[in-house]
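Read through the structure below, which is laid out as structure tokens, and then see the notes.
Let's look at subunit A:
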Amino acid sequence: MVSPAVDRLGAQSPSQPLLEVADVTLTFGGLHALSGVSVEFEEGTINAIIGPNGAGKTTLLNVISGFYLPQQGQIRFQGRDILSMPPSARATLGIARTFQNISLYRGMSVLENIKLGAHTTLRTNVLAGGFFSRATRRQEAALTQRIKEEIAPPLRLNEYLDDPVEGLAYGIQKRIELARALALSPKLLLLDEPVAGMNSSETEEMAKLIQRVRAEWDVTIIMIEHDMSLVMGISDRVAVLSLGQTVCEGTPAQVQTHPKAIEAYLGVDDDAVTEVHA
Partner candidate 1 sequence: MFSLKFSKRNLLGIVGAITLATITSSAALAQSKEPLTWSVNLSLTGPLAYSGELQAKGFEEFAEWVNQNGGIRGRKLTIITDDTQYKVAVSVANLKRAQSKATISFASGDGTPWVRAVSPENNQTHKILMSSGSFASDLVDAAKYPLHFVPGPNYTDQIIMLLEHIKKSHKGSAPARVAFIYSSTEFGRDPIQASKAHARQLGLEVVLDEETAFTAVDVSPVVVKMRGAQPDYTIFQGYATSVWPEVIRLAREYGLKSQFMGTIWAMDRGIIVKLGKAADGYTGVSPYTFKSTGSKDEVLSAIDALRRKNDPAYDGYPTIPYMQSWFSALMAKRAMEITIDAGKPITGENLAKALRDLKDWNTGGVFGVPVNIIGNRVPVGRIYKYDAGKNFEPVPISDWITVNK
Partner candidate 2 sequence: MGRISIWVSLAVLLLALPWASSGYVVFLACLCGVNIVATLGLNITTGYTGLLSLSHAGFVAVGAYTTALLSNHWGVPILVCILLSGVMASLVGGIFGLPSFRLKGIYLAVATLAAQYTIIFALRQGGPITGGDSGLVVSIPQIGGLALDTNQKFYFVVLAVTVLAIWISRNLFFTRIGRAFIAIRERDFTAEVFGINLMRYKALAFMIGAFYAGVAGSLLAGFMRVVTPEQFSLTESVFYLAAVVVGGAGSIAGSIIGAVFMTLIPEFIAFALESTQEAFGFRAIAILGSVREIVFGGMIVAFLVFEPRGLSEVARRIWARLKRTKSSSSDNAHSKHT
């Protein structure tokens, strides 16, 4: 699973971005959620989308993972237009995500929740499943092993694998969500507020995790986050969204000093920022 560093460098060399969002416009009954948003994400980078609440950040994420069909614009993944694809098809391309408000599946153990992330990597049909064919058993065993050895340890989840998800601590649930997304062995990982509601040490840890994921799993990351320390700390590029439009886009340093960004975000809505930290 862990690919040697040379691959990454090789993959990075062509300047074609992994994901291009081109002039995407989405309206809900006249109300403009996104108007002409364009932004590119280079392979192997950590990208942050920031902006005041209601700026359309999550909407953009939902467009990328296919919940909303924009009225106009394009979304190209590895150069091919994926707008026409349903979310399930996009998953097979290697787009995974986590959710702002955790959506783990009750009635399944932690392990099973993570396994669910690997749905597209398995090939079991009803008959094989019903009679628990050898192939099925092998696949399941292999997956379990992969989770136990590669995914769970960095997220410190091994001890919980057999527990039911309900009733686990918030931080742990966040990590499980991440693990589930990783189980899909994604090329692109969308994180919707990965550290929302975490204390500083947890945030610290999550920051390390995200960087490690990028490094070891060869994953491009797009995250929505209010926590500026995290955003500025680990992102390669930051895009600022406001009122459904990209205000500016660049390196953390550039953005921090960009007047529009300050006006759009820090100026207007910093109580929102603090409230996320609380």
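The rule is simple: a residue touches a chain if its C-beta (ideal position, glycine included) is under 8 Å from a C-beta of that chain, and two chains touch if they have at least 3 such contacts; residues count from 1.
On the choice of candidates, all candidates are chains of the complex that A comes from, given by their letters.
Since this is a predicted model, take the numbers as computed values, not measurements.
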| item | value |
| --- | --- |
| Pick from 1 or 2, the complex member that touches subunit A | 2 |
| Touching residues (chain side subunit A, partner candidate 2) in the complex | 65-67, 86-89, 91-92, 96-97, 99, 103, 105-108, 112, 115-120, 122, 124-126, 128-132, 136, 140, 180, 184 |
